[in-house]
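Here the structure is laid out as C-alpha cells; the discussion comes afterwards.
Here the complex is missing one protein chain, while the rest keep their positions.
The block that comes next holds chain A.
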Amino acid sequence: MIKLLRLWHYLTRYVDGLLLSGILLLMLTGLVTLYSATDANLARVTNQATNMLVALGIMWLVANIPLQHIMRIALPIYATGLLLLLGVMLFGEINNGARRWLNIGITRIQPSELMKIAVPLMLAWYFDKHEATLRLRDYIVAALLLLLPVIMILRQPDLGTALLIAASGFYVLFLTGLSWRIIATLFVAGAGSLPLLWSMMHDYQRRRVMTLLDPTQDALGAGYHTIQSTIAIGSGGVLGKGWQHGTQTHLDFLPEKSTDFIFAVFSEEFGLIGNSLLLLLYLAVIARGMVIAANASTQFTRLIAGSITLTFFTYIFVNMGMVIGILPVVGVPLPLISYGGTSMVTMLLGFGILMSIQTHPKLVKT
C-alpha cells in the first residue's frame, strides 16, 4: 500500500495539483454537456473521454520534461512547423473548402495546430536570448516571426486559428514590455485601416459582418447560428431548463451543438447560475496560470506561461463571444468542453508546459 502510494507520488511529482483539479472539473462539465448535446449518445461521450485521456497522458509527459529541454527545441519546432505549413500550401488536402491538412503517409496532420504552441515558444526563446538588450529591431524581427505563420494560415483559410496564433504571439510581445506607444500606434493603424479593409472585402464577407450587426438580415443563412444560440441562452433564464431539457438543443434548432456551439447547450440547460460557475472555474484555471507565470524564474518560462494562460482565456472569450452574438462566427472551440481531440491535445500540451515550469527546480540565472 505504502509502496503504491510512493509510486503515485513519484509519478505525480511534476503534476500541479491545483491546475489539474481545475482541468478535470472542466472536462467533467464537458462530458456531461456533451451527453446532452448528442442526445444521450454514449459512443460520442466515450470517444471524447478517450480523447481526454490521451491528452492528459500527453500533458503528464510534457510536465515531466524540464523546460531547458523544451527551450532547446523551440527553434527546430518552429522551423518544422513553417515547413509543414508550406507543405500544406503546396500539397495540402482540401476538406470542407479549406486546405488545412497534410498527408504524411502514416497519418494526416494539421500543422496550424502545432504552430499554436510553436509560435509562443519561438518568440519566448527569441526574447530570452536578447533579453538584456531589447531594441525596436528585436520587436520587428519578432513581429515577422509571428506574421509569417499567421498569414500562411489565414490563406488556408482558417481565420479562427490564425487569430489565436496572432493573439498568443502578441501576448509574448506585450509581456516583454512592448512600449505602450507602439501598442497605441498599432491600435490606431488597425482602426484606421478598417475602411480600406472593408473596400477590399468580398461581398459575402461583408455580408458576414453585416450579419453580426443584424443577424435577422440573413435569418436562413449565416445569421441562423447566432439567432438560435442567443435564443437558447436567453430562454435558459437564471436556473436553466435542466440537464437534457433544453428545447433548442433537443429540437435540433442549434447548429454544431456538440462542437463550436456547445456553450449554448450548457447555458440553456444550466442558466445564469451554471454560466457563472463555469466562468469562475475558468477564472480559477487562468489565475493559477498567472501565478505560475509570476513565479517563473527565467524570462523564457515567464513569457511562455503568460502567453499560454492568456491564449487559453482568448479561446474562452472568442468562443463565448461568438455564441452570445457579440463576436463574428469563427471556428474556435470552447476549451476542454467542445467535442474534438485535436484542440484538446494542444490545450493540454500547454498545461503540461505550465506544470513543468511550476514543478521543476527553479534555476536562478546569474
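The criterion applied here is as follows: contacts are C-beta pairs under 8 Å (C-beta built on N, C-alpha and C of every residue); 3 or more make two chains touch, one makes a residue touch a chain; residues count from 1.
As a working rule, contacts and distances are computed from a predicted model.
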Problem set entry | Name of the absent chain as recorded in UniProt (options "Spore maturation protein", "aminomethyltransferase", "Phosphate ABC transporter ATP-binding protein" or "Peptidoglycan D,D-transpeptidase MrdA") | "Peptidoglycan D,D-transpeptidase MrdA"
Problem set entry | Of A:Trp60, A:Tyr139, A:Phe174 or A:Trp243, the one touching the omitted chain in the full complex | A:Phe174
Exercise. Which listed residue, A:Thr29, A:Asn51, A:Ser168 or A:Gln299, touches the chain dropped from view?
Worked result: A:Gln299
Exercise. In the complete complex, which positions of chain A touch the hidden chain?
Worked result: 41, 43-44, 96-97, 131-132, 171, 174-177, 202-204, 207, 218, 220-221, 228, 230-238, 247-248, 250-253, 255, 267, 271-272, 275-276, 279, 282-283, 286-287, 290, 293-294, 299, 302-303, 306, 310, 313, 317, 320-321, 324, 326, 365-366
